[in-house]
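Not every chain is included here, but those present sit where they belong.
Chains: A and B, in written order; residue numbering restarts at 1 for each.
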Amino acid sequence: MAITDSISVSTKGRRDVLDITPDLCAIVKKHGIGSGIVVVFVPGSTAALTTIEYEPGLKKDIDVYLDRLFPYGEPYHHHETWHDDNGSSHLQAAMLGPSITIPVVEGKLTLGTWQQVVLIDCDTRPRNRQLVVQMLV
Amino acid sequence: MAITDSISVSTKGRRDVLDITPDLCAIVKKHGIGSGIVVVFVPGSTAALTTIEYEPGLKKDIDVYLDRLFPYGEPYHHHETWHDDNGSSHLQAAMLGPSITIPVVEGKLTLGTWQQVVLIDCDTRPRNRQLVVQMLV
């Protein structure tokens, strides 16, 4: 059986990293999920989901190293299509991926103690994002 | 309940990017999926699945930047094992990942307007790929 919910967040863009773990835990509790999986999906092609230890130093490292792999100022072919500036954002998001799947066991997400589910918004401007949370039990 | 289908594609290799969204939408419709998830999985270790805005500029950027991260011509240890030339393909595919999971809500994949599900074939030669589409409702 599938149960759908959502999480709305406002981001600053430019590899802003947001911890959505408290929202996810609240949703799992609200729907009384005992055993199953939670799929989180971000519509849009310039944001991504993964897990990290959510602490300020690592947030900066993600910013620095994603920009190093796909630098903001380079002449992406994507810019020729739309005359915009977010080619790097698209590549960063595609590499990280738009979804994450987490088991729920005995009513809890099976995350490690220092492991949080994060949205990384790679776009070059602030964005509002509505994440889809799909639970299967 | 699990329902299985598949998508067959022919690729050119060398980071050929194929939009499989129309095929996925048709499969979801064909099986009358109302609410659930779709898991797409590519058997083989030199191709991957993610989402991008499917437009010609970004397809070129994916080619350029994946090759920059894991360049074709370097002396990979993998080549010593099989005396072939696709070590870069294996690393590109492993980094992107072989599967993607997308929620289905009210009969529709929850993709953004400019977000398509793509197969990226990183192998060094043309390949035929049969993707597994597993739906859970």
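Please note the rule applied: a residue touches a chain if its C-beta (ideal position, glycine included) is under 8 Å from a C-beta of that chain, and two chains touch if they have at least 3 such contacts.
What you see is a predicted model; the values in this text were computed from it and never measured.
A.B. asks: Please state how many copies of the single repeated sequence make up the complete complex in this structure file, given that 2 appear here.
C.D. replies: In total, this homomeric complex is made of 3 copies.
We take it that only the chains that are shown with their structure count from here on.
A.B. asks: Taking each chain's centre as the mean position of its Cα atoms, how many Å separate chain A from chain B?
C.D. replies: Between these chains, centre-to-centre, one finds 19 Å.
A.B. asks: Across the complex, what residues on chain B touch chain A?
C.D. replies: So the residues of chain B in touch with chain A come to 35-37, 50-53, 55-58, 60-62, 64-65, 69, 95-97, 100-105, 110-112, 114-115, 136-137.
A.B. asks: Quick check on the complex: what are the chain A residues that touch chain B?
C.D. replies: Of all residues in chain A, those touching chain B are 2, 4, 39, 41, 43-45, 69-70, 76-82, 87, 90-91, 94-95, 97-99, 101, 132, 134, 136.
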